[in-house]
Structures are given as C-alpha cells and as structure tokens.
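A protein chain is absent from this complex, but the other protein chains hold their places.
Per-chain residue numbering starts at 1, and chain names A, B and C are given in the order in which the chains are listed.
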Amino acid sequence: MSKVVQFDPHPAQAAATQSPLHHVAAKPAVGETGVTLTERAFLDHLIVRGEPGVLAGAVEAVLGLELPTQPQRLARNETGSLQWLSPDEWLLIVAGGEGFRLQRELREALGEAHFSIVDVGGGQTLLELSGKHAVEVLMKSTVYDVDPRHFPVGKGVTSVFAKATAVIRRVDESRWELVVRRSFADYCLRWLLDAGEEYGIAHQPTQPAVASHRQTVTDTETVS
Amino acid sequence: MFHIYCPYCAEYREEEEFHPRGQAHIARPADPEATSDDAWGDYLFFRDNPRGVHHELWVHAVGCRKFFNITRDTRSYAILETYRMGERPTVTANGPEAVPSATATLTGALA
Amino acid sequence: MQRYSGFSLVKHALSHHENWQRHWRNPTPKKEYDVIIVGGGGHGLATAYYLAKEHDITNVAVIEKGWLGGGNTARNTTIVRSNYLWDEAAALYEHAMKLWEGLSQDLNYNVMFSQRGVLNLGHTLQDMRDIQRRVNANRLNGIDGEVVTPQQIKEIEPALDTSERARYPILGASWQPRGGVARHDAVAWGFARGADALGVDLLQQTEVTGFKILDGKVVGVHTNRGDIGAKTVGCVAAGNSGVLAGMAGFKLPLESHPLQALVSEPLKPILNTVTMSNQVHGYISQSDKGDLVIGAGIDGYLGYGQRGSYPTIEHTLQAIVEMFPIFSRVRMNRQWGGIVDTTPDACPIISRTPVRGLYFNCGWGTGGFKATPGSGNVFAWTLAHGQAHPLAAPFSIDRFRTGALIDEHGAAGVAH
Partner (left out) sequence: MSASSQTFRLAPKAGLGGEIDRDKPLRFTFNGKSYQGYAGDTLASALLANGVDVVNRSFKYSRPRGVVAAGAEEPNAIVQLGASEAAQVPNVRATQQALYEGLSARGTNGWPDAQRDMMSLVGKFGGPFMPVGFYYKTFKAPASLWMTYEKYIRKAAGLGRAPGESDPDIYDHMNRHCEVLVVGAGPAGLMAALTAAAGGVRVILCDEQETFGGSLRDRDETIDGLPAPEWARQTIERLAAMANVTLLPRTTANGYHDHNFVTLHERRTEHLGDTAPMVDGRRRSRSRLHRVRARHVVLASGAHERPLVYAGNDVPGNLLAGAVSSYIRRYAVMPGRRLVLSVTNDHAYRAALDWQAAGGEVVAIADARANPDGELVERARAAGIRVIAGSAVIEATSDRKGHRVNGARVAAIDIEGFRLSGEAEVLACDTIASSGGYSPVAHLAAHTGIRPVWRDDILGFVPGQAVDPVKGFSVVGGAAGVYALPALLEGAAVKVTQALAADGIHVDASEPPAVESIREGEAIGLYHVPHDKPTMRAPKQFVDLQNDVTAAAIELATIEGFESIEHVKRYTAMGFGTDQGKLGNINGMAIAARCLGQTIPETGTTVFRPNYTPVNFGAIVGRHCKELFEPERYTAMHQWHVAHGAKFEDVGQWKRPWYYPQRVNGKLESMHEAVARECLAVREKVGVLDASTLGKIDIQGPDAREFLGRIYTNGWEKLAVGKARYGLMCKDDGMVMDDGVTTCLGDNHFLMTTTTGGAAAILEWLEIWHQTEWPELEVYFTSVTDHWATMTLTGPEARNLLAELTDVDLDRDSFKFMEWREGVVAGVPARIYRISFTGELSFEINVQANYAMQVWESLFAHGNKYGLTPYGTETMHVLRAEKGFIIVGQDTDGSMTPEDLGMHWCVGYKKPYSWIGKRALTRSDTRREDRKQLVGLKPLEADVVLEEGAQIVFDPKQAIPMRMVGHVTSSYYSPTLERGFALAVVKGGHKRLGERVYLPMADGKTHAAEIVSPIFYDPQGSRQNV
C-alpha cells in the first residue's frame, strides 16, 4: 500500500485553534435546566471505507474494536468509537491527535487491500445533548424515530436534522451525540437552542478548550 | 409521504432521507460510438412512465448513501419491494392495468 | 348558442332561471369522426374549438375519460405569462397571450382573465443575470416586461417582505404586466361550450383504451363505450400521454409527476399580483374568491395518484411565509395534486408520431395552462393541415434525438 498519501493535520507545536462554534458564547438555561448542549470539539474523525471482510481484522488489531457490521451499530472502547454508516463505510472518532497514528497503523495492517481512510476531523464536530428533555429536542429536529424504545444505547444513524444532516448516536442512557458538518454547525446550534428553549437549555462552551497537537511527530508525512 | 425500507440499512426510513433518481435498470449502451443518434436519444431521454408497477432507482441520500431499487405502484404509491443494486425485481407488471414498457420506439419513424 | 350578457341575466331572472340552456350536449358517440381529440382538458377542448371555428372541421369528438376539464386544468394555479427565454417558446406562449386577451369575448364566456401582472423575483446575483437575460430577450421578441428594483417591487406588492432581513433578500425581479391569472374551470367550460355550439361532440366518461391502427395509420380508438372510428386522432392527455403512447406502441420522453398546489381560506383582498420565486421556491396569487393560491415544485417520483408528499407542501409554505411573514396566521384550507407530464427540456411536444394520422400535444408539464388557447390553436392547425404549425414545428419529438433541446428550465424553475 503505497499509493495513498496520509496527512497529519495537527501542528507540531500547539497552535491556535477554533472549533466551528468558537464564536458562540456559553449560555445558561432560563429557569431549570432540562437539556444541556456541549460541543466536544477537536476530536479526530476518520471515514473508513472498505468491505467488512477486508477491514475487520485490521480494525480489531489496531483499535481493539470489533467492526460493527450490523447496520446502525456503534462500537466503543477507550480508544474511541466506530460507527456503521453504510455497508462499506464507518465513522471512527478518536481523541484529537490520535487519528494520524491510528490511520497509519490501519493502513499498515491493511496492506495492499482496497480500502480508503479519510481524515474529516476539520470538517465536522460533535455535539453532546443530555438532560431529561434531550429526546424531545431531538424529536423536534429529526424525522428518525429517537424514542428510546426504538433507539437503544449503542445505536447510531445518519438522518435529516432540521434542514441539515447529522449523525445521531446514543452513547448511554442519558447522553446523545450529534455529529454535524462544520459549515452547518452554527445553524444546528441555533436550531437546538431554539428547540430547547421551552425545556430550559444550557449551552456549554467547547470542550476541550484547546486542541491537542500532534501526538507523535513522524519523520515523513507520506506513508510509502 | 413514503416510508421506505432501505435494503442496506435494513429498516424503514422516512422519505425525506431519500431522493428518487428515475427509472431503474437503465444501462448505458456498452459501445456508445456504435450506438445510433436515435438510440442515444432513447437512452438519454426516453423513460418508462407506467401507470402501475414501476421499477425505480432511489438513493438513501441522507443515510447510507447507497443507491437501490424500488418496485412501486405509481397509482396507489404502494411500495411492493425494495432491492439492492444488481438484483432483479421479483414483482413485475402483469396485471391488466399495468402498461408494458413500450417496445416499439420512434426510431427513424419521423424521417 | 344562447348568448350570455348582463341583459340575458335580467331576462332569465324573470323566469326564475328555469330556461337556461345546457353549456353543452351529452351526445351519443357517432360511428366515426373526422378528428378525435383524446383528452377533454383545456388544451383538448381548445383544439376542438379552433378546429371547428378556424378550419371548418366540425365532425369532431373530444373523448374524455372523466369530466371535462378535470385533469390538470382543474388543478392548476392559473398563472398566465409569456416571458419565456428562448425564441421558440416565447413565440408560442405569446401567441397564447394574444388569444387570452380577447378570449372572453371570443367565447362569449367570461374566463376572468385578470392581467394583474407577474413578478419573478431574483435573490442571487445569478438570478438577476438570468432575469436580465430573459427580459432582454422578451423585449426584443416584442413581449412586455421589465426588470424592477426592490423599491418598485414593494410598490407593486406591499405585502411582500423586501427587506434585508430575508435569508435571500430580494435583489430585483422581472415584471410582466400583461401576465396574470384566469378562472381555470371557466376556460374549459368556455371552450367546451364554444366547441359544442359549433357541432363538436363532447363525450365524457369515455376512456380511450387503445388505438385502432391499420398499416401504420390510425383509424380509430377503442373506448370503454365501444370503438369509434377516426381519420385523425390528436392526443392531448397531459399526465396520461405516456400511457396513451404506450397503447399506440411507442414511447415519449415524458415522466408523469405529481405537482401539488394549495389554497388558503378566503381572505379579503391582500395581494395585487402574482409573485413567483425560484430561489425561495414558491409562488402565490389571490383568486377572485379571495383564497391565496400557492404552489411550488414537483415531487421527484412518478405518480398518477393526484397527490404528492407532505414535505413538498411544507417547503412551499416555508417559502411563502419567508416571503410574506404576515401570512403566518393565515390558514391553509386544501391541498391537492395533478399529474404533470414533464419533458427533459421543460418544453412541450407538439408532434407527429410513428403512427400516421396520430398526433400528440403534451409535455406541457408544470406550465401549460397559460398556453391553453395557443396550444389548441396551433394544434388545430397542425391536425387540419397534417403538418406542424410554424410555431409548433420546433417542438417535435425529433429534438430529443438531434439534441436541439429548448431548455426552459430557467423559465420554469418553479412550477407554475
């Protein structure tokens, strides 16, 4: 496997970073807080594409995760999360700065097989929604059936979100995650704050406040 | 508004996640250069337009982004089946009301 | 034909309106007609009318599977304008416009053609380029129209939000003062009454189920009420044209899609004109009864159900409230759908076919109401002469083979 270049987007030294929502100030709920919205910025997001048979072994070896081959499944461990997006497409989210190393290890493990891994971390961000009215806010926003009876923990889907799209995932009993595109993030946030107003919605600033810089400085950016 | 079973996501999803992309099973002529102007025009513009059973191509645009096929009744809007790319339909038009895909074409007729 | 006038109303009031004549007869089909028109919508009825009136061909039947004018003619939002981009289309629609302007008098039937003007809004720089291009072309084609500024728009239609607040602020518009709306049902009825008076048989509840073809020439039609002979057959069946072509053994480059529209509850006069927007995607006018008549785009799938999907209605109303925020508390009374026959270039097909004597006039898609008199007029000429009327000639099916498409998607960006 030589014919694809990999690129580490993170600076060697800490650099000023801006999440897509850097310009939106924190806002407490009016009255009792029924929903809390937190941006989890600066994570590394990778799109992994390939046949499950091709990917499963390498994924298991490098990430310690079983490749979720059932539709709408979300697998997680301390390294990160891996979500089924389509029969040959997964979303891998790991700590900021980890993506490059993991991609390289995956590429090495996969060798000459046909697959693709693309860093999309600058292009999307993750919003966390929690609180007792989180489901209602989602019901106002997406056509997908988010009723906990239909949407157990460990599920993740891509669906319509207001007039944008989002990856919607349920990470535990009380927390939901939305992965939205950078350019739509401001719109999605404004939508959520508006939808949540009646329940008392609090918006917390970007977490973490600064991005981690490059974890391992490699000698060459191009894996060949 | 349709409720569509995506054969890749293996569940029913709302129509808003999908786009219709016209008639299914339209193959691009294998050798375009050997295809007449008329036949090329047919390939570009002439589609089945049945009042009845229709095989159509849809994409799960806001979802798995896969293209797949739907057999649907264009009168009742009932979806009779959905199937993956490369598969053939199991429900086809044979009821008296269904209009067969026209066989005769206009080729040369207007010359 | 009984003449209608203010005087006749007074006269009939004295006899308690018991002596009005029928608008049209309910004849039994003859064995054979010189010309059969398949489809009793506005276009088919106009064709029959002009055949009889201008070509003295009166042994004509219009065969309609349901009730006269019950197809798209009953369902359309009645916008009439002629500001099309390309010469061929502009000439055809302007021909229709001229006929509209004398239609009520010609038919002795008030079709309530109201020249209240049509605004096509521009919200982006490219919109404005397209508008300028179209208006310039219209002007050199002798069609009225001008490019107007947001201030002028505000004067024409004060209810419209022309402010900078909008997501896509209005940068300008094209304005065709001669455009407007008409009472769609009256158009069908007026042509029907006129055709009937000239001897045309209007056969309702009669469905064409096939064509009788001998040696490549059409000799009649099969119907649910028996076979009827014909020397010439003209199909004007809008959304069902593809189905009819299938019966004759060929295909047309048509797709039949649902196109929806809706009306509000009736309101006191609030709109002066017709306002259309491609970018925000909706259009609106107010009928003489007071309801706001609203529409937008087609549903993307094929559909003969005369209904479409709800999100289309939602998007349409979002657009309307974005343009007219004061309508937020106005209520939607009814929605419905038609079956529009769209072509790849958003222009109609008026054409001979592989079957001799069989002609089609279809593909008017989302915008053929405005063409009704013109379409009938040139199609009647075409049927009478056995060759395309000069204005119809560019609209032959040939173009989809040669590539000479007349792309009016720009003009028809929002269905109308």
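Everything below uses one rule, namely that a contact is a pair of C-beta atoms (placed from the backbone, for glycine too) under 8 Å apart; a residue touches a chain by one contact, two chains touch by 3 or more.
The shown structure was predicted, so the numbers you read here are calculated from the model rather than taken from an experiment.
Across the complete structure, the visible chains that the omitted chain touches are A, B, C. Checked against the hidden chain, the listed residues C:N26, C:N224 or C:Q387 yield one contact partner: C:N26.
Of the listed positions C:G190, C:G220 or C:G368, the one in contact with the omitted chain in the full complex is C:G190.
Residue C:S264 is the one among C:S264, C:N278 or C:T343 that touches the chain not shown. Hidden from this view is one chain, which touches chain A at 2-5, 7-13, 15-20, 22-23, 30-32, 41-42, 47, 49-50, 88, 114-124, 136, 139-140, 142-145, 147, 149-150, 162-164, 181-184, 186-187, 190-191, 194-195, 197-198, 200, 211, 221-222. Touch with the hidden chain on the side of chain C covers residues 4-6, 8-10, 12-13, 16-18, 20-26, 66-68, 70, 74, 87, 91, 101-102, 104-105, 108-115, 123-126, 128-137, 139-142, 146-147, 159, 165, 167-168, 183, 185-186, 189-190, 204-205, 264-270, 287-290, 305, 307, 309-310, 313-314, 317-318, 320-322, 325-336, 399, 401-405, 407, 409-410.
Even with one chain removed from view, chain B keeps its contact list with that chain: residues 1-3, 14, 19, 21, 27-29, 31-33, 35, 37, 40-41, 43-44, 57, 59, 61, 65-67, 76-79, 85-86.
Everything that follows uses one rule, which is that only the chains that are shown with their structure count from here on.
The mean-CA centres of chain A and chain B are about 35 angstrom from one another, to the nearest whole unit.
For chain C, no residue reaches two or more other chains under the stated contact definition.
Multi-chain contact residues, meaning those touching two or more other chains, do not occur anywhere in chain A. Contacts from chain C toward chain B in the complex involve residues 240, 242-243, 245-247, 249-256, 300-305, 309-311, 344, 351-354, 396-398, 400-403. If you check the complex, the residues on chain A that touch chain B are 71-72, 85-87, 89, 143-144, 157-160, 165. Every residue of chain B that touches chain C in the complex is listed here, in rising order: 1-2, 15-16, 19-20, 22, 37-38, 40-42, 44-51, 54, 56, 72, 74-77, 99-100, 102-106, 109-110.
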